[in-house]
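One chain of protein is taken out of this complex; the other chains stay put.
Naming follows writing order (A and B), and every chain is counted from residue 1.
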Amino acid sequence: MGFARKWQWFVLLLILGVLGPSVRVFAIPAFARKYNLRCSDCHEAWPKLNNFGQTFKDNGYQLMTGRDAPIYQQASYFPIMFRSMPLWHRESNNRVAVDIVPGNPAAGQAESRITTSGFDITGLDIWTAGTLYKNISFAVEPAISNSGTVFLLNYFVRFDNLLNSRWLNLKVGKFELDNLISEQRELTLSATGGFYQNYHFTPIGDRTSFGLGDNQLGAELMGHSINSYTRYSISVLNSNDGQLSSATNSYDLYADFSQGFEIPRLGLQRVGAYSYVGERPTFFDTSNGAPITGTGMGNRSFSRTGVYGLWYMGKFDLSTFYMHGQDNVFLGNGVRADQPMNLPPGAAGPTWNGGFVEAHYTYNPQLIFFGRGETVLMSRQANPAIRKDLGDVRVWTVGYRWYPIMSSRAGLAWHQEYAIGRTVGTAPLTGRDDVTNSFLMGFDFDF
Amino acid sequence: MIKGRSVALALLVTWLISSSLFSFAQESKIADLSGNAKAGKALYRRYCITCHGVHGDGAGENAPHVDPKPRDFTKATFKCRSTPSGDLPTDSDLYDTISRGIYNSAMPSWRPLTRQQRADLVAYIKTFSPRFHEEPPVASIVIPPEPPTSAESVKRGEALFQSLNCWSCHGKEGRANGPSALTLTDSKGYPILPFDFTKAPHFKCGETPRDVFKDLSTGLDGTPMPSFADSMKPDQIWDVVHYIQTFAESDRSFFHRAKSEGKLQ
Partner (left out) sequence: MSKYSFHIAAFVLLVVSVIMLCAAGRSAFIPAAGGTSVTGVVKFKGTAARPTRIDMSADPYCAKAHPSGATTEDVLTDANGDLENVVVFISDGLGTTTFPIPDEPAVMEQKGCQYKPHVLAMRAGQKLKVVNSDSTTHNIHPMPNNNREWNVSQPPGTPLEQVFAREEIAISVKCNIHPWMRSYIAVLKNPYFAITDKSGGFEIKDLSPGTYTLQAWHEKLGSKMQKITVGEGAPQSVEFVFQ
C-alpha cells in the first residue's frame, strides 16, 4: 500500500513538474489574420470559444462565405502561429517526504512542506491549422515542453461537409475529443488548477491509462446544425490513450451530443451528454521479458459518462460538468485478468463521481474573471481494505485575464491565478491529506 | 445555518447577473424580438468594430485589408433592403443581413449569435445615422407570389434582360463581363464588379427567388445596381428572375436549402 502511494505520488509530481505550467494552444491568430476578425469575434476571452468561434471550428475552420479555400488568400499567407508564456510562479506542497538529514537517507524521512518559486516559461506551442482546400481542413500542432521535449499534440485531416451536409464531417488523426468544455481552451494555467481533475482522474492503484482530456488517436464523425446549436460526434479511438507509434488490438468508442437553446435576455444555454467506453489490456505477450506492443490481452473495460452544461446570463456564465467513472476490477487493482487469485479479497471495480462548476465574468472582451470548484469523490474503491475516500480530490481555482491589446494580428494577456487542491490520504508517509497550492502570473503571448 | 460566506457569494452572483442584463427599452423590432441599443453596443465592440469602426463609418482597423469595403452606417445607405431605393431598410432587413452575412465578402453569417443578440445589434447600428430618427419608417414592398417558371417566362425575361440593358454590366451570358462591367464603382468610389450569375444561388442579399425579386425591385443602394420597380411590373420581374436562374452553373450547395426568408433563424 505504501509503495502504491509513493508511485502515485511520483506520477502526480511528474505531471505537475513537467506539464505543470504548460500551455496547450487553441487560440489561433492565424485565423484572425486570414479573415480580418479580432480574437474577440471567435473567443469570449481567448482561448475560450464563444458560439461564433465554435461554429467556425465545426465548419472546418471556415466562415462559409465563399472565401475559405486557400486560393483566396494572398500567396504570402501561411497559417502558422505560436503561443508561449513567460511567467512567475510559486508552488507549495504541504507533505513531501524529505530526508531528515539532507544527503543521508539512512537517517530516515519525515513529511515537510516544500515551497518553490521563480520565473519560468511554459512550453512553446506551434500550431498550424486551416483549410487545404474548400471543405478539407487540417491541424498540426507540435508542442515543445519547457524542458525541451517535443511531442505531437494534434495531427489531423478533416473532410468537412461531406455530401454537402454539415451533419457529416470526418476527422482522422490525433485530436482532442469533442469536449465543449475543452481542456485545451481552458482559462486556467497553474500547476494545481491548470487542468480538469475529472479529465485525468485515476483511482489509487488503478492502472488504466486514460484521460478524457488527453488527445486520442482515431477517427471522428461529427455533425452540427447551421448555428451549432445541435451537435453530435461519434469517435472510434485506439485503446492506448493516443500513444503514437504503438499498435493496439482493440478500440474505444466515444459519443457526445449537445443541444443549445436561447433564453430571451439571458443568452445561449447548452446541455450535453457524453460517454467514453473503452478497454485496456491487463497483460501482453513478452519478448525477453519486455511487453510487445499491440499484443494486449485480457482486455477489460472502463467508462466515463456524464453530462455538462454551459449557462449564459449576460456577462456572467457557468460551465457545469458531471462525470461518473468506472473501471473494471482487474484494471482497478492492477491485476492480470488471467490471475484472478491475485485479486484482494472483496475486490470490485472502482467507481467514482466527480464534477466541477466553473464561473466566468466577462466584464468586456478584454477582461475576464474566472473561478472553479472541482471535486472527484470515490464511491467504491477497487480494494475494500483501502480507506473509502482515498484519492478524493478537491480543487479551488480563481484568477483573471486582462487583454491589453485586442486586434486581428496577435494577442497578449496578463494572467493571474491562484489554485489550491487537496488529495485525500496520499501524503507519502503519514497517509494524511496532500495539499498543494499554486500562484501564477505572467504574460500569455499568442501571435 | 446559512454561512455568511455563502450569503455573500449568492449576493455577489445575483448582483453580477442583474447588472449585466440590460434595460428593456425597445429600439428595434423584428417579429417577436425587441432589440436594445445599449446591449447592442457591447456586442458591436466585440464583433463588428474591427471592420465597421468605432464610429460605424466603415473605417475600422481592418477596412484597408478588406474588399469590398465594410458598410458605412453613418450614411444609412444599405444594399439589402425590402424598401424602395433611397429609403431606409426595415429592422428585419438589417437583421436578415446580419444573419445571412454577405457571400463573397468579409461579412460572415452571424447566425451563431442568438436572435436577441442580433436584434440588439440592429438597434445599435441604427444609432449611427440620424436618418433613423428623422425619416418615418417605410413599409416593405409587396412581393406577389411567384408564378411557376416556364419557357415563355424565361423568354420574356430574356427580352427584358436585353431591353433594360442588364447585359451592359452583367454580360450577355451573365458572366459579369458586359461592356460596362469594368467601369463600375460603388458609391464610395471603389471598383466593384456586377454579380456573376453563374455563381447563383449565392446572391449577396439572399438565395431564394423572393430575395432575387427584392434585389430587382429595390435595387442595391450604394452599388450600381438600380431599382427596377418603375421599369417593370411584378410579373415581369418574376420573368427576369426565371431567366437569371438559367445562368446558374454551380452545384446545388447546402445554402440553397434555405426555404424562404423568415423561416431561417
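Going forward, a contact is a pair of C-beta atoms (placed from the backbone, for glycine too) under 8 Å apart; a residue touches a chain by one contact, two chains touch by 3 or more.
Keep in mind it's a predicted model, so treat the numbers as computed, not measured.
**Student:** For the chain that does not appear here, which of the shown chains does it touch in the whole complex?
**Tutor:** B
**Student:** Which residue from B:D120, B:E207, B:D221 or B:D239 sits in contact with the chain not drawn here?
**Tutor:** Of all options in B:D120, B:E207, B:D221 or B:D239, contact with the hidden chain holds for B:D221.
**Student:** Which listed residue (B:I141, B:L164 or B:A248) would be found touching the missing chain in the intact complex?
**Tutor:** Result: among the candidates, B:L164 touches the missing chain.
**Student:** With respect to the chain omitted from the figure, which of B:V66, B:V154 or B:L184 is a touching residue?
**Tutor:** Once the missing chain is taken into account, the touching residue is B:L184.
**Student:** Have a look at B:N36, B:T50, B:T77 or B:S153 and name the one touching the chain we're not showing.
**Tutor:** Only one listed residue reaches the unshown chain, and that is B:T77.
**Student:** On chain B, where is the contact patch with the chain that was removed from view?
**Tutor:** Touching the missing chain: residues 75, 77, 84-87, 131, 163-165, 168-169, 179-180, 183-184, 187, 219, 221-231.
Everything that follows uses one rule, which is that only the chains that are shown with their structure count from here on.
**Student:** Contact residues on chain A for chain B in the complex?
**Tutor:** For chain A paired with chain B, touching residues are 35-38, 40-41, 50-52, 54-55, 63-67, 161, 164-166, 226-228, 262, 264-268, 313-316, 359, 361, 364-365, 407-408.
**Student:** How about chain B: which of its residues touch chain A in the complex?
**Tutor:** Checking each residue of chain B against chain A gives 13, 16-17, 20-22, 24, 42, 45-47, 49-51, 61-62, 65-66, 101-117, 202, 251-255, 265.
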